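Removed: one protein chain of the complex. Kept in place: all other protein chains.
A, B and C label the chains in the order they appear, each numbered from 1.
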């Protein structure tokens, strides 16, 4: 069964001190319902992507809590939390997609949410996405893993710290016109280069901020979508793959096998090739991640990711604009919400509602990664 | 597509000091594969039910970790963690069931795992299944919520503390012959009655222990099942429902609406009625939960749950034996593993492999509850 | 850990319920959306000042936690200081609830006392 997205909504991302975990979702969820033009009674299931409410706000069992708080308790619909680190949103989207594609449900919500700013050290919590026993124990955290990957990429392929900086600069520039973005301010290469090291060679401005935020999308089968919606966006494929958990077990740490596997499968299912993708939201939790994504998604050859950013190919106006929302880097990384937020932004683009950051696109790709790449979710959307 | 269970495996439940989070799963997963007579290469996806690895062992992103540790990383199959408090196992089973029923996958694993004994206060962690803001804040924990429900049931329907004690006694008696059970020792009514109060009127021996453990099942479509397996057990229905999160919002705290909704839907889908169920594993995290489950599942009228236990109807040999495994109470409650462990035990019974606790059964029901009832998952299995 | 936002919000100090002007339902704690009629923006704040009745209760960790019902039908889980039975009448009292170990901040909330 063909699946369409008929409504999207997101909160602003950032340090939202006045919002609670619960109110965050309500705002995103109701926007999505309003956007879809439905009241909520039609929803048959709700999938919530969330990485670590347990550690961030001391609350588990959040799917039922959120369904209740969104006023859905009377209907008693199944509410399912999906956790795959910062790929939780993408994974929740995929479960929701499968529920509709299979014909088991007609109309469902997929949402992502994270409230990080109540925790004393959000990056410490995010680092529970990597191997506690063999990576954290020896002193590595998530930035350290990406830094080790970045240094090898630089050593092997001649990628420069400035290339990585260019990715941060591009994404900040894109975020200026995104009303939901955390950082709506341009930065310069010098700003990035002079920011302190977090984990050499990655600097503060190579890292996405950890943010509060929630995003939601309404998925429906084609028939309902056509009835309810003038601008349905179709999900042509949604695939997930996994890899060795710790980098010490990966044959080639410069290739995210899960990204390669998920994207190849998505291209095959959708019959859409890398060259047919007109816009992408990719997981730039660290600038090096976006650069390697260019390669693993097939936008550039292995080792040539830096060429794309140097030549402006991934800027708005380039061959394949990447992270026109500002990406995780500038829009903000609300962990479990990010995978859904990517879909929201691509839908806005495919509908032609992106305003000053509008790109002319037929086919869009979202890449959501968990931790240091043990999980990857790829979605291909088309008008 | 009809879905069958073709392999089951479980670790012993208990305080497994020598087992790590990872080794636990390996043992259960490999038993299930062995039982199914497959090597593992055939598996297309893995669904993991786990409530709180983040809080229990400081590790999130556990689905990919487990897939890797089980030797599945080469295949890169999707690995998805599902969390719905102590209904996580049931929810993971349902997602796996849906993946096969829809034809999207041919053969998948659903597993549940929890390692609680590394935490200083596991019941505190389990209590993050209830509302932190409106229940925990005022001093209630999970036993307190069930205690409030129990006292009202006693007040309104004349249920006695001794009735609840009888449920604990029955489940301990059943566990004696379950090699995987944590407590393989009979207890007396007096033992229960003289154990100290945890939350009045619930006593220590009214509460299930929190345990380490992992369980796994292999699900396949009918065609593959018939080819691989002499004794497939069919999943006739697997439904999930949710309820108001906090008890203060429920119209009737003596009825678990999510259980009523999920079970009515399961009966309808399977065309199997409560009277046709020959055996059940129900969520006795507290004795009162089992007693109310009798009522909400339709085995007894509302308010008459105590009659069933008084008259021995739910004992082995009774009309509808409940928790022949020992239940959460005596087999142990490995939180996110429990929902899968229930399925494992019912499959063993339906295959006729339950030894001294064998019941002659055609149709079986599993009820897995999250927290104080905001999530319920009901599965109906048949030979 | 008590999230910062809980401590400074007004509803910890007053018992504020929501009233849906569309369907006449009351809710405690407050809701932004009415689960019965799914309407937003029609939910008004009302303070609960009247006496309540103990629907049920428990004693846990030395504290008495009760489910209390009010005239408008809303219910509230709260600590009660004093002797109660099912059916006892209770009234509001402002008390200290606890302390945040990490931050050393004392937080307060509504407790109840029996009406004698």
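Following the convention adopted for this analysis, contacts are C-beta pairs under 8 Å (C-beta built on N, C-alpha and C of every residue); 3 or more make two chains touch, one makes a residue touch a chain.
All values reported here derive from a predicted model rather than from experimental measurement.
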Chains in view touching the one left out:
A, B
Among B:12, B:35, B:58 or B:257, single out the residue that touches the unshown chain.
B:58
Per the touch definition above, residue among A:4, A:198 or A:220 touching the missing chain:
A:198
Just one of A:23, A:195, A:249 or A:358 touches the chain that is missing; which is it?
A:249
Which listed residue, B:8, B:26, B:126 or B:262, touches the chain dropped from view?
B:26
Touching the absent chain: which residues on chain A qualify?
133-135, 137-141, 143-144, 147-149, 151-152, 155, 197-202, 246-249, 253
For chain B, residues in touch with the removed chain
17-21, 23, 26, 30, 39-41, 57-58, 68-74, 115, 118, 120
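We take it that only the chains that are shown with their structure count from here on.
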With one step meaning two chains touch, work out the least steps from chain A to chain B.
1
Roughly how far is chain B from chain C, centre to centre by C-alpha average, rounded to an integer in Å?
32
Distance from chain C to chain A - Cα centre to Cα centre, in angstrom
38
What residues in chain A touch two or more of the other chains?
20, 57-58, 68-69, 72-73
Shared-interface residues of chain C (touching two or more other chains) are 6
